[in-house]
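The complex appears here without one of its protein chains, the remainder shown in place.
For reference, chains read A and B in written order, and residue numbers begin at 1 within each chain.
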Amino acid sequence: MTPVLELQNVSVAYGGIPAVTGVSLRVAAGSIVTVIGPNGAGKSTLLNAVMGVLPAQGSIRFNGRDLRDAGVEARVQAGMSLVPELRELFASMSVEDNLRLGAFRHRAEGRAAATRGLDAIFALFPRLQERRRQKAATLSGGERQMLAMGRALMARPALLMLDEPSLGLAPLIVRDIFHTITELRRTGVAILLIEQNARAALQVSDHGYVLETGRVTLQGPSSDLAADKRIVELYLGHGTQ
Amino acid sequence: MMRRTLWPLPALLLCIGLPWLPWLPPFWVTLGNYIGISTIVAIGLVVLTGMGGITSFGQASFLGFGAYTTAILTVQAGLSPWLTLPLALAVSAVAALAIGAITLRLSGHYLAVGTIAWSVSLYYTFANLDLFGRNDGISAIPPLSLGGLQLIDGRLYFSVIWIGVVLAALATANLLDSRAGRAIRSLRGGARAAASFGVDTPRARTLAFVHAAMLAAFAGWLYAHMQRSVNPTPFGLNAGIEYLLMAVLGGAAHLPGALLGAGLVTIVNDVLQDLLPKIIGTQGNFETIVFGVILVLALQTWPEGIWPHIARVRPRPHLVRPDAPELPARSLPPRGEPVLSVRGLHRRFGGLVAVNDLSFTLFAGEIVGLIGPNGAGKTTTFNLLTGVDRPSAGEIEFLGRPLVGLTPPAIARLGIARSFQHVKLVPSMSVIENVVIGAHLRGHAGALRGVLRLDRAEEAQLYAEAARQLAHVGLAAFADRPATSLALGQQRVVEIARALCLDPVLLLLDEPAAGLRHTEKAELAALLRRLRGEGVTIMLVEHDMEFVMNLTDRLVVMDFGTRLAEGPPAAVRRDPAVIEAYLGSVA
Partner (left out) sequence: MDPTITLILLQDGIVNGAIYALLALSLVLVFAVTRVVFIPQGEFVAYGALTYAALDAGQMPGSVWLLCALGAAACGASLWTQRRMLPPRALARLLAGTLGIPLAALLLTRELAPLRPGVLVQALLALLIVTPMAPYLYRVAFRPLAQASVLVLLIAAVGVHLAMGGMGLVLFGPEGSRAAGFSDGSLDLGSLTVPGQSLWIVGLTLALMLGLYGFFEFTLYGKALRATAVNRLGARLVGIGTAQSGEIAFSLAGLIGALSGILIVPLTTVYYDTGFIIGLKGFTAAIIGGMASYPGAALAALAVGVLESFSSFWASAFKEVIVFTAIIPVLLWRSLRGGVVEDEE
């Protein structure tokens, strides 16, 4: 079976210095794959390159199709969605408008179809329904993350990419977000999850990659990685004085 | 050094001799005169737009100030034209100060559109005041004369104009190579960094604006005595746009670009005015059509102008005099004494709390790491300490002085130097020029001393200091390379050298090791230990835990804007709260 996403030897340079070097990675249909690693390892850079926000070298294939010349909009059209680290919501617009714009890809289907999609999102995040008339700027951090995820899901993507969904959120809300990620598994969408919160990410995912200074240094089934002693050292250093 | 001091001489000879070449058609001399006048205006725009990043469509108005001042004073008050030159320059400088005081604080596009507004408004003022002769203008302006010789012949006037061009270029080159000029050059791309080393950026903007206005007024004075009459048309908005076009087309960031742009535009303009009606047959402003199209195409194909494409532009090597006397250094507080104490620091952005009740103290001669996961508030904390941002609540005390409310230059003056997470070096400057900005507060020369080259002794001291600090960080070999040609990791080290030029008590480093290779990291760690040995206090934000754990004396760990833990690295590593913050909790 063709994987939804397949990266081969992908490198991204950022102002002359390589931020990501020779990363190869696969996301199988319906699976959750996570990329973990400490701050500054190049995780966000990798995701932005997959989405076309940053230029990359190497091969990025989505459902078997080479995306070399496709811009961000074309990748959305093809069925990718990214929830970026900074959320990038339409701050001065209402929650509902944010969500409806998420379905821009399906604009030909009309308003009624979008409304059905909206109901599905509200079922997943009831909080957003309570706030549907509110401006996105007035939402709390957790609600913003829900809205960003809801907006991405409105596009009914084949691949959902989440960039640090737990960033800056309180532990209880992080728990909610990860719960939602496991729920999404049932809808059949493939998920590529970038996380600093290694423990939670490994718990919800099937397969994990560890990114360290731009390279994949470890990979394997998530349950194996969760037990690996090297992870603690990776995050907090050796500290041999 | 040789090249720059000697070029004016042959240039002067050329100015005087060239127009008398027997086979030179007189029409070319006239064209040359117009090119010279435009070049002077365009030189001003190089400083203003190319270096200072301030786009002005209104330079023609300053030309008008110069031309009308001399026209009125010579025709109506009977003054000698030579006497009106300083007055014309002064009038224009005052006008620039007044207009600048009102508009220069605006951001880029507001300011640019603002220049359109005042330029239109000044045009109608020129055209409607009796004093200015309304739309007819003022005629019968006396020519310049030199010991009884009236400079009416275009060939004689050619010399006057081009000597003027040489003087304008020389004054500008001197200015740009001085302490005040570096402040102007740092505006584009490095304004925030320059401010954190004590550069008064609003003042640098005003200086650039006034310099450009005075050059334009000089050109206007030359123009008035060449035409011997003035009217409002050449001082309107379209003329202003044309001058900007010259600078942009030639290469707004390069002095020779002014000459190139002025020459190209003037010649093309003339050819088009001649040629197009013959081809198309009817009358019309064809040259403006072609100009508009050229301007757009030029921006699309050569966003930096033409000059960088014909000449390999590289920073001029800077001769450093290692024998220059060392700058006076500040005495560092004795080891172990409190240097910086932060108490109850808060910073809220809307509903978001970026820094929440943070307290810590730094003692002289220690290296402290400020660490924490992404978004923990580390860079915000640095911005609060350096005056870039104001805390919502809390106190910061540095050597017994409160810091809250001080501007970045004021804090720099006290002895706090920093590097930036996103490297902020001025791309158009060489490595050593960027480093000298760090020593800005240790020099005193003003713009006038720079223009007249009376600042050389001090400059030599500043450059010697910069060279010493570059050697200190191990980048002496790169001194004359363009700053952006270095790898990003090396650029971070250049930022450290720049910070050291301030002679700091406290060094704040934001991710200094990011992008460095393994051996470079080891060298950086050695350098920081050496500085600690000299008594400098260092606080650094860093993600490379290996680096932090081995280098620092103490760690302050932040999470969600609050202090999560504090202590020696080994203890912090074992702290369960820290482990949880970094690895996350189980969902």
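Convention: contacts are C-beta pairs under 8 Å (C-beta built on N, C-alpha and C of every residue); 3 or more make two chains touch, one makes a residue touch a chain.
Only a predicted model underlies this, so the values are computations on that prediction, with no experimental measurement involved.
Set against the missing chain, the residues B:Cys15, B:Ile138, B:Leu187 or B:Val230 yield one that touches it, B:Leu187.
Per the touch definition above, the residue from B:Gly114, B:Gly220, B:Gly394 or B:Pro504 contacting the chain not shown is B:Gly114. Of the candidate positions B:Leu156, B:Ile241 or B:Ile306, contact with the unshown chain belongs to B:Ile241. When the whole complex is considered, the residue among A:Val10, A:Val76 or A:Ala201 that touches the unshown chain is A:Val76.
Of the candidate positions B:Pro303, B:Gly350 or B:Gly400, contact with the unshown chain belongs to B:Pro303. Seen across the whole complex, the unshown chain contacts subunit B at 53-55, 57, 102-103, 105-110, 112-114, 116-118, 120-121, 124-125, 128, 187-189, 191-192, 201-202, 238, 241, 244-245, 248, 280, 282, 284-296, 299-300, 303. Along subunit A, the points of touch with the absent chain fall at residues 51, 53, 69-74, 76-77, 81-82, 84, 88-93, 97, 100-102, 104-105, 107, 111, 151-152, 154-155.
Rule of thumb we're sticking to: only the chains that are shown with their structure count from here on.
Chain contact summary for the complex, subunit B toward subunit A: residues 350-352, 373-375, 487-489, 511, 514-515, 543-550, 560, 569-570, 573, 578-579, 582-587. Contacts from subunit A toward subunit B in the complex involve residues 14-17, 38-40, 137, 140-141, 164, 166-168, 170-171, 174-175, 178-179, 195-201, 203-204, 231-232, 235-241.
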